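What you see is the complex with one protein chain gone and the rest in place.
Let's look at chain A:
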Amino acid sequence: MAAAQAMAMVPGLRLVPAEPEADAAGLVRLGIWCLRYAPLVALDPPDGILIDVAGAAHLQGGEANLLADLAARLERTGMSACLALADTPGAAWAVARFGPGGIVPPGGTSVALLDLPVAALRLPPEIVAALAEVGILRIGGLMAAPRAPLRRRFGPEPLLRLDRATGAEPEPLAILAAPEAPRAALRFPDPVGSPEVLGRVVGDLCTRIVPDLERMGLGARRLDLVFRRIDRLDQAIRIGTARPSRDAAHLARLLTERLPQIDPGFGIEEMTLTASRVEALAERQLSGAVLGGEPEAVDLAALVDTLRLRLGAERIYRLAPVESDWPERAVRRVPALAAPLGALWPADLPRPARLLAAPEPVAAMAEIPDAPPLFFVWRGARHKITRADGPERILGEWWIADGEAERMRDYYRVETEAGERFWLFRDGPMEANGRWWLHGLGEA
């Protein structure tokens, strides 16, 4: 449609001259920015980017969080994007552009593709038109059609694209090179693949990258290790550290931990280690050796990094006091390597060793209001109370939420005949038919 005709149809239409070269440069910039999510990024001109998040999504707290974060950041810069995550680049492309977007569960690729138009397979328009002539409109139709006649009539293209999308055929990507960053690479004369060799190379690369970091006064916060396979199906692992580090042995151990994820295929011909995120680290790191007579503070960074990598960052933490009378609010998580806070809970209040996540209802009997109960029945077992203390009354923290003002609990510490200690509470005055609950076990 000519511009003049369009302007005639839509009054006030704003015309912007096309700038394909500026667009291409912008796509490269955006691709480099996407390296924050994973080490393997490929451009899909004119308007697409493919990110291989395998082995990297854990640093963003999983695939769903990664996608949400990417969407939010793109939106903030004013870009509208369709995002999808799937087992293969082809499937992600199809679902992003022709499907609902979002995450296709592992193994669900074929199902997700079934109802999409054949154009979602990145086929040229003439092949799409030719397929439509024989009644194949959806990918499901293409999957169901006999393969040999398809190949005779339409050439290898439709089947190759289909196989790449379903994962039956691998798809090499043209990987975007990361910009200037401390880097070490090793190219092998013969392809390697055994875990022992890869482990040795990892150690070697780490010792090579450390002098660079040292010279620049930097420590690595994130390392990308890219494995170039001879069949061009590159793989990568990415690790993060809780503190900037240039301890070669420590970095090597973190990378080695992830090595089993790598499938060397027919062999790896080159490995590149990039410190893709760095932070200033001035002083030399001291090893764990004892210096002089001073009791040194133990550096937990190496241990915390290893556990974070293995279990997930959110599963390693310290606990710190919160000023609240409500036991379930008295504790908050702080980062494992945070500076010591020195804070403690009130020392004069005995507390249970185990606090049930949800208090369990018990049947209890007290003689007079505000007196501790004489016995209670929990999970069908009756416990006779021989000693007790209480009540410790806590009131709703009305400044937190509406409805808090009416909440109250009367806590009783009790000891049973057997010497077991429990923490019971009544959620209202006895006159108001307050119910009894068991909240904690043991006592210190």
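Heads up, the rule we're going with is that contacts are C-beta pairs under 8 Å (C-beta built on N, C-alpha and C of every residue); 3 or more make two chains touch, one makes a residue touch a chain; residues count from 1.
The rule we apply is simple: contacts and distances are computed from a predicted model.
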item	value
Omitted chain (choose from "Molybdopterin-dependent oxidoreductase", "Protein ImuA", "Damage-inducible mutagenesis protein" or "ABC transporter permease") - UniProt protein name	"Damage-inducible mutagenesis protein"
Hidden partner chain, touching residue among A:28, A:259, A:355 or A:394	A:355
Option from A:4, A:72, A:347 or A:432 whose C-beta touches the chain left out	A:347
Positions on chain A where the hidden chain makes contact	288, 295-296, 298-300, 302-304, 306-307, 310-311, 315-321, 327, 330-331, 336, 340-345, 347, 349-357, 372, 381, 386-389, 413, 415, 417-421, 440-444
